[in-house]
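Here the complex is missing one protein chain, while the rest keep their positions.
Each chain gets a letter, A, B and C, in the order it is written, and its residues are counted from 1.
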Amino acid sequence: MGEAKLPKRLTEGYENFLNGRFPRERERFEELAERGQSPEILLIGCCDSRVSPELIFDAGPGEMFVVRNVANLVPPYKPNDDYHGTSAAIEFAVMGLKVKDIVVMGHAQCGGVKAFAEMQRDPYMRPLAPGDFIGRWIKLLAPAAESIGESTEPLHVWAERLAWESIRQSVANLRSFPYIATLEQRGWLNLHGAYFGVAGGELMALDPSDGGFRQVAAEAHREAFARTPRF
Amino acid sequence: MGEAKLPKRLTEGYENFLNGRFPRERERFEELAERGQSPEILLIGCCDSRVSPELIFDAGPGEMFVVRNVANLVPPYKPNDDYHGTSAAIEFAVMGLKVKDIVVMGHAQCGGVKAFAEMQRDPYMRPLAPGDFIGRWIKLLAPAAESIGESTEPLHVWAERLAWESIRQSVANLRSFPYIATLEQRGWLNLHGAYFGVAGGELMALDPSDGGFRQVAAEAHREAFARTPRF
Amino acid sequence: MGEAKLPKRLTEGYENFLNGRFPRERERFEELAERGQSPEILLIGCCDSRVSPELIFDAGPGEMFVVRNVANLVPPYKPNDDYHGTSAAIEFAVMGLKVKDIVVMGHAQCGGVKAFAEMQRDPYMRPLAPGDFIGRWIKLLAPAAESIGESTEPLHVWAERLAWESIRQSVANLRSFPYIATLEQRGWLNLHGAYFGVAGGELMALDPSDGGFRQVAAEAHREAFARTPRF
Partner (left out) sequence: MGEAKLPKRLTEGYENFLNGRFPRERERFEELAERGQSPEILLIGCCDSRVSPELIFDAGPGEMFVVRNVANLVPPYKPNDDYHGTSAAIEFAVMGLKVKDIVVMGHAQCGGVKAFAEMQRDPYMRPLAPGDFIGRWIKLLAPAAESIGESTEPLHVWAERLAWESIRQSVANLRSFPYIATLEQRGWLNLHGAYFGVAGGELMALDPSDGGFRQVAAEAHREAFARTPRF
């Protein structure tokens, strides 16, 4: 019986889901299908395979509306005839689903941020492909790059500073959406920045008071870390 | 000392992650941080909070490069000066990470598809917001809508047919990327379509032989379903 | 007194010209300025710095009308609104200057041909620059590549075969210009293919009788070669 093929890994993973999480979540899925979704959180993250928001935040079905693009970038508000996938998702989450929180989550060793940093250093760097969609997309990092200034330190160090600054920039770009500015002023919507360290599993949150990043659940992290010596 | 606040739900979820999955995955994260990511699968899914790919496919860190936009749409190949977030992610995954499989995953009750269907029926329908990013973004559904023709059935039925056709269209649009066409011809890259039912947890895969959708792991699904009587 | 600067090498080279060749050619230049040019030969060559036609053919002022583009390619006749620099030069030389001979001269180790060969073998190869003008330009080699078939031999060997075939293709494309076909039929215009070996200084000419390449002035070359043992 000609069953259409998905990659073996996905078929197996789906069977794990059926035998594991699905039974626990089945009612939830039915309910969400009937009532529709009403997530309270919009998370804007990176496509990177190492930073799944649902995994890092142990989130179940219906909890987070998730946009994922390269380098978790929010473009400035600029309505025109182009197809703005990320701005459309933000509009849908904020004005349609009326989320209460927006989180922009960046991470360490981001390939998109690294590519931008390399392009800055070496103008002879070749684009990935003729269309050069990546080269144009990561130009959205330019304002953040300008505000941290020329790199004197090693490239990977500068790239990390750029990743952090770009989270601040994306949060600022969110405020360039008129309705987001209004809702935030009324206290109906909160904007957050976050950063996941990958290697050590630490999570940082952007502190609006001074623009710094502070570790989240630092103590729980220390304990978990202590319990898992590296082999 | 003012620790930056993330939504309570996320901080708690992150603590669950620290006490649950993190210890099991810690080595993996360290390795992925050192060696960099090398996922074999690019998954293009919807932002919808009910269809987390990592949850449905029980995927761990490093396994899937995930793009999520409203209605899991792939625009046709059109290089220009706009910011094409989805095309950029595709370029990065295919030409940079050299993924072996691309999966476009749609789902039931998609809000973006529903919005397009309603707009078609009622020209007086209001946009979600002044910028109308959603209205323009879902215009990408127009070719699929044309190929299934005018709706005579109830709206939600037509919307489901549109969701299915739009997956076929997105797979076709993937082939409009010259290098994707080349890599597929050489057998170095495989394109797939998938559809998640939400309510019942069933997964369908697009059958390239006739463009139909076939259930994946049908038997495992029946058994899992039997084991979880609805309360 | 602020004299505008050219690269030092060029200023010195120009002074050599003034003290060397200029005195011998001065009358010639004056005459050519008064009467205008009337070259009998149009040479279509490569931009490569190693294959100057004037040097290889010891040509003086007024003798050859020279077009040089990457990989010495002649596009097929296709009048439209684009800027066809090479076709414009051909039209000017044939219909304006009424040249008697057209020579397409290729050469060994051509970077443009090599780039095309590499792209064929490795679809992941990166373009030189975002605009990818080279990638599109060398697509003109595709018909020649098809007619010699897939490469089984080492890349540089296949690339040389491609370089030869592409000379045949360019000569064929010249005949797609209606007036060139007419003039050739009347015997007022002759089309030639040539190939310069660079390393050994040998020159080959395309033999119209069988499409093979035959060495030009083979004996003179052997003698010159004998007289210059490699140090």
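To be clear about the criterion, contacts are C-beta pairs under 8 Å (C-beta built on N, C-alpha and C of every residue); 3 or more make two chains touch, one makes a residue touch a chain.
Just so we're clear, the structure is a prediction, and the values are computed from it rather than from any experiment.
S.K.: Any idea which chains on screen the missing one touches?
M.R.: Contacts of the omitted chain with visible chains: A, C.
S.K.: Considering the entire assembly, which residues of chain C contact the chain that has been omitted?
M.R.: 2-7, 9-11, 13-23, 26-27, 29-30, 32-34, 36-37, 39-41, 47-52, 54-70, 73, 75, 77, 79, 81-96, 100-101, 103, 108-109, 111-112, 128-134, 136-140, 177-179, 190, 192, 194, 198-201, 203-209, 212-217, 220-221, 223-225, 227-228, 230-231
S.K.: Touching the absent chain: which residues on chain A qualify?
M.R.: Residues 123-124, 126 of chain A touch the chain that is not shown.
Following the convention adopted for this analysis, only the chains that are shown with their structure count from here on.
S.K.: Can you list the chain C residues in contact with two or more other chains?
M.R.: Residue numbers touching two or more other chains: 126.
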